[in-house]
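Working notes for the structure below.
Excluded from the complex is one protein chain; the other protein chains are retained at their positions.
Order as written gives the chain letters A and B; numbering starts at 1 within each chain.
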Amino acid sequence: MVRLQDLPVEELFTSGHRLCAGCGAGTIMRMTMKALRGPTVVVNATGCVEVASTIYPYSSWKVSWVHIAFENAAAVASGIEAAYKVLRRKGLWDKHVDVIAIAGDGGTFDIGIQALSGALERGHDFLYICYDNEAYMNTGIQRSGATPHGAATTTSPAGKKIPGKPEFKKDLIGICVAHGIEYAATASPAYWNDYITKVRKALEVNGPAVIHVFAPCPTGMRFDPSKSMEVARLAVQTRYWPVYEVEGGKYKLNIRVPQPKPLLDFLKMQGRFAHLFQPEAQRELEALQRWVEDNWKRIAALCGELT
Amino acid sequence: MSEKKLGWKSLPIGGYLLEPGSAMKYKTGDWRAFKPVIDQKKCINCLLCWIYCPDSAIIRLEKYVEVNYDYCKGCGICANECPVKCITMVEEER
Partner (left out) sequence: MGRVMGLTGNEAIAYAVKQCNVDVVAAYPITPQTIMVEVISEYVYNGEIDAEYICVESEHSALSACIGASLTGARVFTATASQGLALMHEMLYIASGLRCPIVMGVANRALSAPLNIHGDHSDMMGSRDCGWIQIYAENPQEAYDWIIQAFKIAEDHRVLLPASINIDGFILSHSMEKVEVLEDEDVSKFLPPRKPLITIDPTKPVTVGALCLPDYYFEVKFQQLQALRGSLNVIREVNADYEALSGRKYGFLEAYAMDDAEAAIICLGSTAGTAKTVAMALRKQGKKVGVIKPWVYRPFPEEELIKAIGDVKAIAVLDRACSFGAPFNALCSDVIATLYHYGKDLRVFNCLYGLGGRDITPSDLKLIFEEALEVAKTGKVKEYMKYVGVRE
């Protein structure tokens, strides 16, 4: 349990970055930085956070921070982790360093999946945080493997022939758990206590840990910037974004949603789903609703929860 | 923000930035169209606006919070999330 009053006042992710007003990822970065326990190095993949927070000569980061490329946050983190390990062994370094790889859904689900898989399989001691705004937002809202079915993006537009993305979202945590890692979890920034607790827990893990956090994006998901946390909350309350953790392969539901709000409330808030409310897109809307239900049932069952 | 730009002889190598948090020199306050105004008498110091603000633009004081207008982008998350609705978004004077 975390109390806001007890969180450090110091901002290790400072003001002055160029993230959009109301950016969910900005909130997530701040929360993440409040959860640190000691010397930390952040490895950031190319994306919204990286680009907006480090435009030369301005950097929002007061921890050591490294950006190398788009698809290799996990590989770079592996190198840093291994280097500190051997330097400590050789007596050339004396402290434990927490290595946190931060990447968007772009740098994780698609182009970054290989590096992530390799790093998880090798068992490096690091935390991987995927802030998921469900599209390649930084390059202009193109679809990713994390974009939900039916969402309109610039490469899966709400067209006359095909109304939004035909494919469904990948199960990132499932992929990570399949590697046999000790800890994986989902989170939403609207539930700051749950998220910060999870970051702290994940940092304690001796080995790889993955947190998949929903990052509301006013620009790409198309809603008023003031609604970011509301969207992040509704995502959970409609069962669209189940919040759970997997420890040693055992699933546990963290936020029960006994009386889910209607999914349509969540969808109606976002312009990227607006076309689904046309009669022509009835099938896609129903498919999305079915996917949300099936996904929830699957996760709940894994968590041993009676639905 | 109009500092003289360094040349290749004086830049740190590799484009490294040796001053952590130098973004504080870049004031994003002029992005705003609306600004949050906190009624500090009603503020219960719950700190929700502080933790949710993407721009670290809420300053924690002893009994309540205040807005750092140098950086506040006017997104309105604070006003939307405040449980006692003590924050109002007011249009910026031009």
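Keep in mind that, in the parts below, a residue touches a chain if its C-beta (ideal position, glycine included) is under 8 Å from a C-beta of that chain, and two chains touch if they have at least 3 such contacts.
Everything quoted here is computed from the prediction, not taken from an experiment.
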Shown chains that the omitted chain touches within the full complex: A, B
Contact residue for the chain not shown (choose from A:22, A:57, A:189 or A:216): A:57
Residue touching the undisplayed chain, where the options are A:7, A:23 or A:75: A:75
Given A:85, A:201, A:222 or A:268, the one touching the chain that is not displayed: A:85
Full-complex contact with the absent chain, from A:43, A:158 or A:299: A:43
Footprint left on subunit A by the chain that the document does not show: 39-41, 43-44, 50-51, 54-57, 59, 61-69, 71-72, 75-80, 82-87, 89-90, 92-93, 95, 97, 114-115, 117-118, 121-122
Interface with the unshown chain - residue positions in subunit B: 5-9, 11-18, 20
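Everything that follows uses one rule, which is that only the chains that are shown with their structure count from here on.
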Rounded Å distance between subunit A and subunit B, as computed from the means of their C-alpha atoms: 23
Contact footprint of subunit A on subunit B as seen in their complex: 6, 15, 17, 19-28, 31-32, 46-48, 50-57, 60, 68, 70-71, 73-77, 79-81, 89
Residues of subunit A defined as touching subunit B within the complex: 4-5, 7, 9, 11, 13-19, 21-27, 30-31, 34, 53-54, 56-63, 189, 192, 218, 224-230
